[in-house]
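A single protein chain has been omitted; all remaining protein chains appear in their positions.
Chain nomenclature is as follows: A, B, C and D, assigned in order of appearance, with residue numbering initiated at 1 for each chain independently.
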Amino acid sequence: MIFVFLLVFLMLAGAIVASIFKDLMNSVIAMALVSLIASILFYFLQAPDVAMAEASIGAALTTAIFIIAIRRTKRHEE
Amino acid sequence: MNFLSNNIYYIGCFGLIFIGLYIVLTKKNLIKVIIGINFIDTGVNLFLITIGYIRGGTAPIFSRPGLNPERMVDPIPQALVLTTIVIGVSVLALALSLAIRLYHHYGTLNLRKIRELKW
Amino acid sequence: MLSPVLLIAIPLGFSFLAPLLKKGAKYIPPIAMLFNLILSILLVPQVMRKPIIVLLGGGWPPPFCINLVASPLGILLALLISLVGFLVSIYAIAYIKEGATEKYHTLYLLLLTGATGIVLTGDIFNLFVFFEILCISSYALVAYNGDKHGLESAVKYLIQGSIGSSFILIGIALLYGLFGTLNMADIANNISYHSLQSPTLYVALAFFITGFGVEGAIFPLNAWLPDAHSSAPSTISAILSGIAIKTGVYAIARVTYTLFSAKGFMIFIATIGIITLLIGEMSALGQKKDIKRMLAYSSIGQIGLIIFAFGIATYYGIFGALFQLVNHALAKSLLFLASGYMIYRVGSKELSAFEGLGKKMPLSSLVFTIGAFSLIGLPPFAGFMSKISIISAGIKANNTALFVFVIIVLFATIIEGCYFFRVVQNLYFKKSRDPAHNCVRDGCPTTQKSEMPISALIPIIILALLIVAIGIYPRLVTGIIESAAIGLMDKVGYIHQILGIF
Amino acid sequence: MILITILLIAFGGAFVTYLAGKISGKLRNILAVLVSLALVVLISLIYRREISREYYTLPFLNLKLILMSNPLSWFFAIIIAGIGLLSILYSLEYMKDKERLDYYYFTLLFINASMLGTVISGDLLSFFIFWEIMSWSTYLLISYKGGKAIAAGLKYIIMSIIGSLAMLLVIISLYSRYGTMEISAIASYMQTASIGYTLFILITSSLSFVIINAFWPLHTWLPDAHAEAVSPFSSVLSAVLVRKGIYGLYLFMYVILGLNILNKLHVGFISFSSVLCGIGAVTIVFAAFTALVQEDSKRILAWSTVGQGGYMLLGIVFATASGMTGGMFHVLNHCIYIALLFFVAGAIEHRTGGIRNINELGGLIKRMPVTFIAALVGISGLIGIPLTNGFVSKWLIYKTLILGNHPFLAFAAFVGTWGTVLYGYKFIHNIFLGQLPEKYKHIKEAPLLMQLPMILLTVTVILFGVLPGIPLRVISAIQRQVALPPLQTTLFGIPKEAGELNMINVLFAILISCFIVWLLFRRAAKSVPVQQDDSYAAGSYVPKEKYHYTVNFYNPLSKMITPYLRDVASLFYLNIARGTQRVCNIIRRVYVGEVGYYAMYIVLFLAFLIFIQMFF
Partner (left out) sequence: MRKIISLILLGIVCVGIIFALYSIPFGKDKIKVGKHYIYNGIKETGAVNIVTSVVLNYRGFDTLGEVTILFIAALGLGVVLYGKKKKRKEGLEPASLVLYTGCRFLFPLILLFGAYIFIHGHLTPGGGFQGGAIIASGFLLSYLGCPRKWISKERFNITESLGGLVFVIMGLIGLTIGGYFLSNFLPKGIANTLFSAGIIPILYCAVGFKVGAELAGIIYNMIE
């Protein structure tokens, strides 16, 4: 249970941090962390299918797409 | 404490949704706003799964004999979430591609500067 | 074998086929929509007798699998979608020349499929999925022109739309958490036992209305609409305004009437509708420059009128709302299509550039005028019939607030008249100021007629004829609208038909 | 059946004419004349026939649309058809070289058709439908000329939409209360309605009629529209279309409500009728003096149209035999002479190349004698000189006012007549008398096809002036229809017991006095025409362009009254329009263009919904 607490806390902290960072690349990494933790939580909630999908799509591919997009635009928030 | 432990998942998912909404409402960078949308998506997915969860349940897969169907978690939210994850990634990809093109035209991703269309 | 599921499956199949066809892709949407049109016309008599419940998957009874409900309302809207979609797709063959054309046509077909799915499905999550199909394809299509305005509006639309759809999903999740089912009839059945008291239901309703309201363009949620409509290609503006918003309105009506049957809530819906109407029409009057933006604001106003009529919550109100919905779909797509080639010819969206176009493009100007008159609600055009039925419903309801609202509707009609007549006078009575100014694109001789190509002209003429025909002979559509209105009112019947409880 | 035939011919004829115009212009002209001629013939056939026939059922409102014919509708229908025919005839020549003729004829016929529809419809919904069709098609023709006409058209259509929406509110409210729209059925239901409801119905519906009939203070669309429309259409507009307001008022006041209820509608000494009377009086005086200071021939006529409306109103508001007859007869008379005068103005415009400023004209009597005579007769009718039709109707109205003890109203009517005399004389003098400007030396008489309608109307003015019994019989039939006391009439006027008016006696009196005057003048020395330069240039050479013609007629008077004639109503509406525009411009700023705010709107809406649901 403590573990879940920790994960949720980490996830929310990641989300907040992602909104604060000026460097978008950092934000995206934080976002990937959030997705990853979410996928772990899915697993805890007895949803292995979803966990897999979230890990592969949410955490990996989304992050890749974000990084590509940031590379093609601007890395720092004004 | 009991309240917290009962509702920790709810706190997690709605926390994520509200952080996402807050980002969308207040941040001015387009990429950040898209990140916020992603948070909302993830939060909603988590909420759906949380709703289907039974304390002490097992995944709804009869992978080995002897699993108690009574204790299986609800399969429907999982199916729904599979769908919504894909929908989310589609929207994100589209949004990011729009962001890339928008950057070509405006030279900025600041949403307060991208406002030629108004009134 | 005339299953309503073909209305969705065949266009989907065609759109998966389209990328394989390369150049031939532009003929795919007309073919698919023609098929849908014929199929839905064939289904009409059958549906009028008894709604068809289509089971999917293994044919298990409704709460256990997704089902389609081909009720008169669904078929009416499907018919409307395929009709407008068919005509607009014919127009698009000539109109869409640049860019990734085959992708355009595929996306276009998918948008319409999404809309058809929304109106036919009987499952709330399935509704959401089709909603997303509609929304995402319209995000992409709004940006089709690839200019900065198109992209900007697409991004704005996307952000607002995805917030909206997240809200819908939260609403669905709440309902699922309460009742453990996704079938709309089943949920409605459960809710009628609960009677709208639980705060969860309130909140879910709020989420639903907000979420669907974004697509349905009710007042504070419609900021995407003027941008998207004004900067999308005209065909897409026509479809967005004629079909896409209507599905949002349909969803709101479905949720409020069937799902929640929130009677006490209806006056609130009517208020929202009136506010939307006023804001839309007044903004349209204020928008003197960009004609498409003006038309978009006018769409907001019309949507407000439809929602107001739904909010009257009597049979007559729903009837008027559906009638107005049909008429507005026809008239507004007509207006956008007609203005599409006008804009193309004069090379500007400025209202003042349209001066004297009546001579150069007589037929387009004529049909534009017909559409505008129908929207104002002048007889003998279709808009008059629906407006009069809405007003009579509002007065018949015997409610002071509604009576005041009706007077506001009349006031809004005056405003509507002001701005539409402003366009009409520009078209017909003003002399074009500078002949050279009017000719920007591909060497149109200034004095000669430069009517739009015939394949673009035919659809809009058909639309104009339909408007006149409905105006003169409303029985053409009122039959099915009447049974649709009865169907929407009859919540218990809906539940019984689907769940098989008698 | 015949009514449906009439409508079909009227509307179908318009379309066929339009299509024929695509083939050849001649065919179109012939068809247009034939269609309007056929309408006149068909309508004269239904004289004195009471028909009421359902022709269409609206499925969704459960409504039957009905056409009917009775003396009232016949009276208006024949006016519409007659003036329609004449204006088409007149247009043949007048419009010859204009552009978009197919459109012109189509719209003109279409307007006539819709006007016919309004008068022969037997239920309020079809009345309203035709009324609306009439409104927008009129708009299309007012703006036809472009230029200034555009603004005039917009003004017209907006006011007209306001009016018709008020009417829509009324008829829908009646419908939702009684479940029918048939005029006769509603009339019987209304007998038992509460006073408040009756007042609501009456006031709201008369808003629309007051607008279309251009009573002060809702007259502002009329002068612009009439002046800027093409002349044959101006005559239709001012002769027939404007008088639909009188028709509507009559319909609602007497046919639907009836005298009994009307008499009940008063608070203290203010009654509905007295308010209308006040409006009529103000309209008469205001319009007469405004017409006086106009320099534009058609604008003078337009203002006179406004003013004469006041007389009709004063007539029909008093439900006495003579008042009602006078009012109705004045509708007919006014329609005849104002059409004539617009034809005259049009003929001059046609020959001089679009000159409407009467100060630039003068001395055309020699060049256009027929037109002059038409103008003279028309103006006489307008003023109400004996032996013209205007005399009879005005006489009846004055008599009503005086006998009914309404000295102020009578005074207003007289003042209006004095104003009419002044501007009528100005009209005649500035155009036809005085010095002929050099550039119009070789002007020709109006073409024959334009003369023909003018001559016909001139003859009618005199005919009805001498033999008022012919139209009065029709009018008394209308009276009988709504159970009002009819006025007894003879062919030459009104018999002794009803107030004595015998035009034959007047005719002979005038003829004899004319003869005497003629004898006297024969004895007197003949006047010798003197060239203007001889008379006051003292022999020195004055360039012809510097000649002073008759400008600034009634200059002192104008200077005196102009400050009082500021069109407050018009300014007021202008300010309303501007204010609305400004408000709209502010409202549209809601769409600020920044997506963060838009997202905020969404969340705001959600929060609002949750808030009210939580706490209410």
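The rule is short, and it goes like this: a residue touches a chain if its C-beta (ideal position, glycine included) is under 8 Å from a C-beta of that chain, and two chains touch if they have at least 3 such contacts.
All values reported here derive from a predicted model rather than from experimental measurement.
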### Query
Since one chain is left out of the picture, which of the remaining chains does it touch in the full complex?
A, B, C, D
### Query
Which is it among C:82, C:106, C:386 or C:425 that touches the chain not included here?
C:106
#### Entry: Given A:18, A:33 or A:69, the one touching the chain that is not displayed
A:69
### Query
For the full complex, which residue in C:40, C:71, C:89 or C:137 touches the chain that was left out?
C:137
## Note on the structure
Considering the complete complex, of C:34, C:48, C:65 or C:476, the missing chain is touched by C:65
### Query
So that we can see where the missing chain sits, which residues of chain D does it touch?
596, 600, 603-604, 606-607, 610-611, 613-614
### Message
In the complete complex, the non-displayed chain touches which residues of chain A?
### Response
47-49, 51-53, 56-57, 60-61, 64-65, 68-69, 72
### Query
In terms of residues, what is the contact footprint of the unshown chain on chain C?
1, 3, 5-6, 9, 12-13, 15-20, 54-60, 63-66, 99-100, 103-104, 106-107, 110, 113, 117, 121, 123, 125-126, 129-130, 132-133, 136-137, 139-141, 143-144, 146, 151, 154, 174, 177-183, 186, 198-200, 202-204, 206
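Just so we're on the same page, only the chains that are shown with their structure count from here on.
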### Query
Comparing B-D against C-D, which pair counts more contacting C-beta pairs?
C-D
#### Entry: Chain centre separation in whole Å, for chain B relative to chain A (CA means)
10
### Task
Please compute the C-alpha centroid of chain A, do the same for chain D, then give the distance between them in whole Å.
76
### Query
Tell me, which residues of chain B touch at least two other chains?
21, 24, 27-28, 33, 77, 99, 115-117, 119
### Message
Multi-chain contacts only, two chains or more: what residues does chain C have there?
### Response
155-156, 159, 163, 226-227, 283, 286-287
### Task
Using the touch rule from the top, collect the residues of chain B that touch chain A in their complex.
4-5, 8-9, 11-12, 15-16, 19-20, 22-23, 27-29, 31-32, 34-36, 38-39, 42, 45-46, 49-50, 52-53, 57-61, 73, 77-78, 81-82, 85-86, 88-89, 92-93, 96-97, 99-100, 103, 108-110
### Summary
In their shared complex, chain B is touched by residues of chain C numbered 125, 129, 132, 136, 139-140, 143, 146-149, 151-156, 158-159, 162-163, 165-166, 169-170, 172-173, 176-177, 180, 182, 226-227, 230-231, 283, 286-287
### Message
With touch defined as at the start, can you tell me which chain D residues reach chain C in the complex?
### Response
58-61, 125, 128-129, 132-133, 135-136, 139-140, 143-146, 149-150, 153-154, 157-158, 161-162, 165-166, 168-169, 172-173, 175-176, 580-581, 583-588, 590-591, 593, 595, 597-599, 601-606, 609-610, 612-614
